[in-house]
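A single protein chain has been removed from this complex, and every other one stays in its place.
Chain nomenclature is as follows: A and B, assigned in order of appearance, with residue numbering initiated at 1 for each chain independently.
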Amino acid sequence: MNGAARPTQAAVRRDIGFFEWFFSADTWWGNNGILESLRETVVLCAAVTLVAVVLSVPVASVLAHLRRAELSTTWLVSISRAVPTFAIAALLVPWSLRSGRGFEPIPIFTALLLLALVPIYLNTYTAIRQVPEGAVDAARALGETELSILTRVELALAASLVFAGVRVAAIQVVATEPIRAFLGGDGLGRYVRDGIGQSNNTLVVGGIVLIGGLAALTGLAFVVLERLVLPNGVRRLARQQGKRTT
Amino acid sequence: MNPHSTRRRAGLRLLVPILTLGLVAAACGGDDSDADTTEVPAETTAPPAETTAPPAEGPTIRVRGQDFSEAITIAEVYGQYLDAKGYDVEILTPAGFRTEAIDGIRNADLDLIIDYIGGSLTALAPDGESLSDADEIMAVIGPLYAEIGGTLLDYAPAIDGDAFVVRGDSEASTISDVADLDYVFGASAQCFERPQCFLGYTDPDVYGIEFSDTVTLEFGPLLGEALQAGEVDAVVWNDTAPQIDEFGFKVLEDDLGLHPAQNIAPIVRTEVLEAYGDQLRADLDALSAMITTEDLLAWNVETDLEFRESAAVATEWLEANDLI
Partner (left out) sequence: MAVSLLAQARNPIIRWEWIIEEWHQIQSAIFEHLRLTVLAMLLGLVVSAGLAAIALRYRWTLTPITATTSLIYTLPSVALFALLAPVFGNLSLYTAVLPLAGYTLLILVTNIVAGFQAVPPSVRDAAEGMGFGPARRIWTVDLPLALPFIVTGIRIATVSTVGMVTVAAIIGQGGLGRLIFSGLRRAFWTPMTVGASLSIILALLLDALILGVGVLLTPWARRRRATS
């Protein structure tokens, strides 16, 4: 929020055609343009995903290594899928406002983080549990420390599935982030919000196209990233183990 | 009486009428309210007396409130009142806002809606000139409702207009004063495309305010929270929001008369009105005449500050006024 006086947003005509709207320069540039909204969305989603990775991967790895939390893991999936993200964010907004922290980022960040933690946690846990016992035993026999087994054998062999978990989490975060626009924020959800509020279907469609597009790009980006980061052998191994992303 | 006896599931019924749209609605406009006005005053004077006259047989009257507390209570008041009078009434689960309500009349999914007349004006004639006089507005929207198969009945004294709200310590006392204050402005998405709202505030030919920033907020208590927290310095809310008093906010005077009159008025599907004859019109007019702005505010205090449910608040008010 900058304080500089500037002409405030112009309303988009209700009868504007989708292409006319989408290909107009005003739609893209400026403080209320798509590029700025896109930046807001990408920054938040990247931060959420990153924090989720930092929090879930170590916990899941250690628990899986120790063979703990087998049952709770299954229940965690069920609960997390049923938790209404919107309700959590909405409950946090008044608290955040009253404690002087503003609309953002705490409520939306927390809600999205809860959403992102689970797929990463689960995939990491499952992946490490699927590492062949033989590999772990062999490393142990060679005198590797438990930490070294975890990071250099188990996590290395599980990397591809962990990656898949992060990808799923990131896509879900991108697809859910638009609720932010209904809670005092902006981001790409603004087009959906304004479209609904102003009975402007062009804006709703535009919002869906942008959000769906960003989600698809996110998925693609992870595929590319995986190719760049993970060695071929690890990826081949993952394919043999079968694809488990849900 | 039990206010919930008239409640049924809304969902499945909505399936049926999708294909039977428009045809019926379009055919029966044209009815004008002038012809019957002579009878109304006689009956409005003694509403409780009418309970003795059972209404003629007629179709079920489906009423549905717009999805915010005040409108839900209003719908409960009208619905429970008609139910007590012996009409076959179905109070549907509240849903949607003005657009959905008007579509309901147009598509014959709903038989009775209650709207704010200034709001109806912006919805039905979005490009028309803005009017602040209630009777002028009625003259414009009456025929427009008739076109979609609805009959606009007399408006109630109750007004719930747009309110330009600022914190209690603001230096401004009129909206014009805000021009020099470099305020951050918060409102719902609807406001930002309306000449009677944001466009009027910023239009150099009207208020010509240059806000330092704008925030789009969901209409409701979030507006008050944002204003109180200093995230925004001015919001567009409604006159009867009970939080305005609660938080010590103040409503600025609309010194240029931008805001339209927002009396509440019932709109009945013409076909249903004709089926019941003048009795239904008389009963509704009698009720509308009793609802004041203070009533709206009192209902909102009950629902939004005391967190009671609209149905119970409506029953209580009707009982207190000997209407049921």
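The working rule: contacts are C-beta pairs under 8 Å (C-beta built on N, C-alpha and C of every residue); 3 or more make two chains touch, one makes a residue touch a chain.
Only a predicted model underlies this, so the values are computations on that prediction, with no experimental measurement involved.
Of the listed residues B:Gly128, B:Pro157 or B:Pro221, which contacts the missing chain in the full complex?
Residue touching the absent chain, from the options given: B:Pro221.
Of the residues A:Leu50, A:Leu66 or A:Ala87, which one touches the chain left out of the display?
Selected residue, touching the omitted chain: A:Ala87.
Kindly state which of the options A:Ala135, A:Val205 or A:Leu230 is in contact with the chain not pictured.
A:Val205
Which candidate, B:Asp67, B:Glu136 or B:Glu253, sits in contact with the chain we can't see?
Of these options, the touching residue for the absent chain is B:Asp67.
Hey, which of A:Ile79, A:Leu147 or A:Leu225 is the one touching the hidden chain?
With A:Ile79, A:Leu147 or A:Leu225 as choices, the missing chain is touched by A:Ile79.
By the contact criterion defined above, which parts of chain A meet the unshown chain? Give residue numbers in ascending order.
Touching the missing chain: residues 70, 73-75, 77-79, 81-84, 86-88, 90-91, 94-95, 98-99, 171, 174-176, 178-179, 182, 189, 192, 195-196, 201, 204-205, 207-208, 211-212, 215-216, 219, 246.
What does the interface between chain B and the hidden chain look like in terms of residue numbers?
4, 9-12, 14-15, 18, 67-69, 93-96, 99-100, 103, 107, 109, 220-222, 225, 228, 247, 303-307, 309
Here is the rule we use: only the chains that are shown with their structure count from here on.
In their shared complex, at which residues does chain B touch chain A?
99, 126, 182, 184-185, 188-190, 192-193, 198-199, 202, 210-218, 221-222, 225-226, 228-229, 231
Touching chain B in the complex: which residues of chain A?
Touching chain B: residues 1-5, 7-9, 11-12, 14, 93-94, 97-98, 100, 102-103, 181-184, 186, 190, 193-194, 196-200 of chain A.
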